[in-house]
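As you look at this complex, bear in mind that one protein chain is not there, while each of the others sits in place.
== chain A ==
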Amino acid sequence: MNAPERNLNFTSTNRGELARIVLVNEEIKAIVATAFRINLMALNAIFLAKRAGNAALGFGVLSNELRRFAQDLTRHMASLRDMTSGSVGSVTGVVQQQRNSAILAAAIRLSGDGVPGVKDARKRGATRLAEQQAKLRTLDMRLRAAVEETQQLVELGGVLARSAKIEAAYGGGFSPALMQVSTDFAEVIAQIKRSLEVLGKERLVKD
């Protein structure tokens, strides 16, 4: 047998890994877009509270807090995104190494184990692959830790939204409008929570 081997199963597992990174990235993008929406909503809420005057002092404070929350969330998501783009490099490294190792293994099968240098080459390839996989695992752990941290931040956002709802009840004539704004806040934050749950379940490497 001397023809090039067809369908060498180089990358089947790692195609999965690249696809997972894409999923993670999409989820991060969705959260970034939502964080931007919260920021705008908080700005509107601040103006609304100003117009409501004394009746909505508490609501105004909470709107400011929500705005800060949106900014913190955006920062968190930016660092998550950095991590995933770093992991694209690592996954590509793993894919390339696996592919090279598989083709070299096919060459060794054709030539026989007795050919000088092939054992060393195989060992070197295995070491490089292990290094790249370890790098990816570390990145995965960092990503998971970062998602957990963001989840805690969003918990705080949830508390702020609930408090805003309570404050809205004291808004006098502005109460229905403030209530609507705080309900929107709560919904958007619930949406982020769901996205973070999906993110928390994604793994860059299979266990």
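As a convention for this text, contacts are C-beta pairs under 8 Å (C-beta built on N, C-alpha and C of every residue); 3 or more make two chains touch, one makes a residue touch a chain; residues count from 1.
Everything that follows uses one rule, which is that contacts and distances are computed from a predicted model.
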Note = Its UniProt record identifies the chain omitted here, from "MBL fold metallo-hydrolase", "Sugar ABC transporter ATP-binding protein", "Ferredoxin" or "Acyl-CoA dehydrogenase family protein", as "MBL fold metallo-hydrolase"
Ask   = Which residue among A:L43, A:A107 or A:A146 touches the omitted chain?
value = A:A107
Candidate in contact with the missing chain, chosen from A:K29, A:K50, A:R75 or A:R124 = A:R124
Request  = Kindly state which of the options A:V115, A:M141 or A:A169 is in contact with the chain not pictured.
outcome  = A:V115
Ask   = Given the full complex, what residues of chain A touch the hidden partner chain?
value = 1-6, 96, 100-101, 103-104, 106-107, 109-112, 115-118, 121, 124-125
